[in-house]
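Sharing a structure here in structure tokens format.
Just one protein chain is left out here, and the rest sit where they should.
For clarity, chains are labelled A and B in written order, and residue numbers in each chain start from 1.
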Amino acid sequence: MASTVVSTAPQFDDAAQQRDASNLGIWIFLATEVLFFGVLFAAYTITRTQHPAAFAAGSRLTDLTLATINTALLLTSSLTMALGVHAAQSGARRATVGWLSLTVALGILFLAIKGLEYHADYVENLVPALNFSYAGAQASQVELFFYLYFVITGIHALHVFIGVVVISVVAYMASKNTFGPEYFTPVDLTGLYWHLVDIIWIFVYPLLYLVSRS
Amino acid sequence: MSSISVAQHENYLTADFRLWSWLTTLDHKRIAVLYTVSITLLFFVGGAAAALIRLNLLTPYSELVSIETYNKLFTMHGVIMVWFFLIPSIPTTLGNFLVPLMIGARDLAFPRLNLLSWYLYVIGALFAIESLIAGGVDTGWTFYTPFSTMFSNTHVFAAVAGVFIAGFSSILTGLNFIVTIHEMRAPGLSWFRLPLFIWAMYATSLILVLATPVLAMTLVLIAVEHFFRIGVFDPALGGDPLLFQHLFWFYSHPAVYIMIVPAMGVASEIIGCFARNRIFGYRFMAYAMLAIAAFGFVVWGHHMFVSGQSAYAGTVFSLLTFLVSVPSAIKVFNWTATLYKGRISFEAPMLYALGFVGLFTIGGLTGLFLASLGLDVQLHDTYFVVAHFHYIMVGGAVMAFFGGIHFWWPKVTGRMYSDAWARFAAIVTFVGFNLTFFPQFIVGYLGMPRRYPEYPPEFQLWNVLSSTGAVILALGYALPLFYLFRSLRDGPAAPSNPWNAKGLEWQTSSPPLPENFLRTPVVTEEPYSYSSDGPSHG
Partner (left out) sequence: MKQFSLAPIRTYFVSWCILLALLLLTLGSAFISLGWFNTAINLTISVTQAAIVLLFSMHLRSAHPTLRIAATIGFFGIAILIALSLSDVLTR
């Protein structure tokens, strides 16, 4: 069971108000993240509408195997995160630390595989502004596909990295027996963030990797 | 409730005099003061750019500055005034100070995020100033591509970084206000008993949190494209400059509502008080602000009528733009109706508020001309547009901001200022403003392009009138510095409710206690229950 007593910050009337405010606050933050990434989806949509063949060609050059594995890993990390939140709310210290650590491990694995992907792209001369070289038609527009590919997956990976760091900190807090039924807000909020990072990837995957596989 | 005089209790100003206590404060009132100081400094930087612009335009040939410098002047004027003055202005100063007070709370929901938002603003401003000192930016505040990304050799990155960082300041403020208003209202304070200023802060905050992230990512894309010379905005590479414009204006049109909706909230508070009347059509006023916030998100294409956007999309955006004017018009009618059968007095705040209503109406009506596709072909990129948005942003928003400063000055500082000087300043500002910007409608209609340092000699009369007006306007803005600061030194102590106004903020001392209220108030009245009460000067 949790050993710390949760204190209500002075601006709030009671713990319930504090919890409701935190919840609404994180959801508004998540809305801003949706809009933030949404710009990239909009840029992708417009550019692909204008250059459908180039986007198809570019997508075929991406590594479908690694991306599919990564998608499965991220979906699984969402499961372990949800189980971690559940454990924290139950006050099960060891289970909380275990599930959160597993989530961190899956996140790091995702980033490692992403690194492998980027390395392969580099070796195959698919990095815009660095060494991009494409022999087929509409090379310029295919380069635009890869520009968006790196920007979207790069910014997403940054969010995964931030998530990994925050979840690690929360796992540490959990190991100190901080959480229980009265107080598990940090785990809860972190979980919501992590699920959103997952949702973004759910859309990124088909748009970047499945455009023209048949 | 009896008024509590300044001397008897410690207030938020006297609680701790050390500078460190100010820089690490979590008190929303102190953060509001910090913001006020910062945005005033930035206002004068942006104003200096405007002064040089108007000086240069006294003669048809750019004799004061080079063409390159002129481009930098109007760019920095726009960047600073939009992002570092107008967008933060009312929300971070009056909003931060008043939101908890008006709803009977001890502070905002997230005081540390509030302090962080001020630091982000300052850091963003420093980046912008750095870009200015390093030589400026010449892309226009709109950063159109591919010029900003591929061709300009000015300090685009620093300016873009400054705006990006300041954007997060905006988002945090909006997030804080939404959560606070939802969760921390005093007992009895239901949504439809809220002052319209709170509704204004709420509607503005919705726009802040939904629009600003789009700007943030768009700026990232500019920076990446500028740095790596590859991107989706350059037609030479297969990209689309209109993609940038769609993304940019998706934020920047709602941004103008971030600038005007708070002013509408201020106007309602002032007009109710000095007409001694309930605000006519309270619910319509609240719904109208929400409607403006919502509709404001679907009209951005009216900035792109002549940029290559399809005629079909232009028609759709034109229609939607006409629709967005309706809630604003409803508000103007309702302010006017509030005056009917009121007992009107003309203290300085009221002069500013009435000026706001009139000038906002002119600005709004001229927006309808620009909303018509055919007319816009003639008027786009002329001084007609410049006059239109200055009537709304300066004649509207800045006037209301000054009105709000004067209305709540006694509450914030605990001092009364000289109303005679304040009324004089309001009138000088009103005259100076109209002399500056009305000629611009005329010369724009006659064909003078905007952002040009030179013009055909036959336009000189209008430009001289405008520049003369600018001098008077500058005087009008400078005057409050003197009598307001003097009030701090030897103005009479303010009672808790000098205007005999309704609203919870007037139920506590001037200046307020650090924790705002001795006991959490319980609300039983409808808002603006003025009709049965005495006059405003009590």
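Note that contacts are C-beta pairs under 8 Å (C-beta built on N, C-alpha and C of every residue); 3 or more make two chains touch, one makes a residue touch a chain.
Computed from a prediction, not measured in an experiment: that's the story for all the values here.
The missing chain, though absent from the display, is touched by one residue of B:62, B:309 or B:378; that residue is B:309.
Seen across the whole complex, the unshown chain contacts chain B at 182, 210, 214, 240, 242-243, 246-247, 250, 297-298, 300-301, 304, 308-313, 316-317. Not every partner is drawn; the one left out touches chain A at residues 16, 19-20, 23-24, 27-28, 30-35, 38-39, 41-42, 45-46, 49-50, 64, 68, 71-72, 75-76, 78-79, 81-83, 86, 89-90, 191-192, 195-196, 198-199, 202-203, 205-207, 210-211, 213-214.
The criterion applied here is as follows: only the chains that are shown with their structure count from here on.
Separating the CA-averaged centres of chain A and chain B is a span of 36 Å.
By the touch criterion given at the top, residues 10-13, 17, 20-21, 24-25, 28-29, 31-33, 35-40, 42-43, 46-47, 50-51, 54, 128-129, 138, 140-141, 143-144, 147-148, 151, 155 of chain A touch chain B in their complex.
Those residues of chain B that touch chain A in the shared complex are 100, 105-111, 171, 175, 178-180, 182-184, 209-214, 216-218, 220-221, 224, 228-232, 237-240, 243, 246-247, 515, 520.
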